[in-house]
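Report on the structure given below.
As you look at this complex, bear in mind that one protein chain is not there, while each of the others sits in place.
== chain A ==
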Amino acid sequence: MKLFLFESKKIIKNKTTWVLLMLSILAVIGIYLINLSLANSVQKKVTNHNDFLIDLYQQDQVDWEIKKKEAQRTKDEEVLEEATFMEEHARSTHEHYLMMKEAYQNEDWKKIFQHELKQLKLFAYPPPEEPADAYFENQEITNFTLRASYEEVKYMLENDIQPFMQNITTNMYLPTIYDSFSGRTLALWQEETKRYGREGIYYLYQLIQSFYIPIMILVGCFIFGNTFSSDTKKNNHIRFYQVLPLHRTKLFFTKYVTGYLGLLLFVLIMLGVPIAVGTMMHGFGDLKYPILVYDGYTTEYMNRNIVEDTFHFIPLQKYLAQTLVLAIVMSLLIYTMYFLVSQFIKEPIFNMIIVGILTFVGTLISHPYNPFSYLDIDKVITHEIQLQTWNTDFTLSTGIVITLLLSFVFKILNYIRFMYKSI
């Protein structure tokens, strides 16, 4: 315990620890501000689009009113009928967009969801006698995506959930792995459906989808994973311990555990920072927010079936809990690997690069028994990885067990190296 406290004191009193921690926090805050400005620009774009439509239909209404008066004067019944209908249509559309603009500005999501549901239902579940296909830039939107989008909106309406900031000038589409856009349409689709988390947990969810956790684990290793290498680098700090009545096994485990606990604390802080900054700026977000989970293949040949394949939603709360478990296990693996590399190479920056490369290469080999395949936590939890690899063995529990096993093997190697190699 005393050695653990001493090791902890070394970490705490080292300025580099604090500088790197502050830089990491600032980076997350900086990314949030960029994200927020993008979200605001999307919001502005939607408002401008509404304004444009409001003006357009107002002008339309005026034009048809003039035509209607002209028809009344000339007593042209046919034109009068058309002008009356069109004026009414323009007026109601104008009012609809006025209402939509107001709802959007006031973030009255219920009204928006109700409107979206009407639109999406027509395409997601068209009556058999009236099949309807939805298109985006002349390319078909798959029925799976339409159904998922519809169900998501329905879930949010029923549970009174605040959505992410998204461009809703078309519809509130939820992009899925079943999308099959190509070329410029794909880029446009990605842009149109991109979601920006402004609230605390929404921002965290957005970061998790972008390899945030593995990156933070690597940074954490760089800060806290050098309990051994920093003592054997330029200085001979390790010799300080070697002439004390202290068993090498105890020294190894204390250094290993101190570094890991430091890393774990860092990862937890870095998970807390996006929540804190988002909450301060835009509120906490809703823990019931629906996360799409693919149910997998319905055909025995493992083909994607856009009409029959099913899905379900899990609340964001459950998603974050599963993420936390995977993050803890992943951090153990990457840390143990980093610790092993640091027993051979004393320079932390090289260790981080090497471990980063090994991790990246590891992710390229998709196999249920390859722990690095589980680094994209989002794809594991949503089962996207199962669909991508045509393999349903990729499960959260397999990932946890395999990762723990490899961590244990690395730990044994670390111990052997530490005990039997001259420092």
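We take it that contacts are C-beta pairs under 8 Å (C-beta built on N, C-alpha and C of every residue); 3 or more make two chains touch, one makes a residue touch a chain; residues count from 1.
Following the convention adopted for this analysis, contacts and distances are computed from a predicted model.
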Since a chain is absent, check the UniProt entry for it and pick the matching name: "NADH-quinone oxidoreductase subunit J", "ABC transporter ATP-binding protein", "Acetyl-CoA acetyltransferase" or "[Citrate [pro-3S]-lyase] ligase". "ABC transporter ATP-binding protein"
For the full complex, which residue in A:Lys69, A:Arg239 or A:His312 touches the chain that was left out? A:Arg239
In terms of residues, what is the contact footprint of the unshown chain on chain A? 2-3, 6, 9-10, 13-15, 234-237, 239-240, 242-248, 422-423
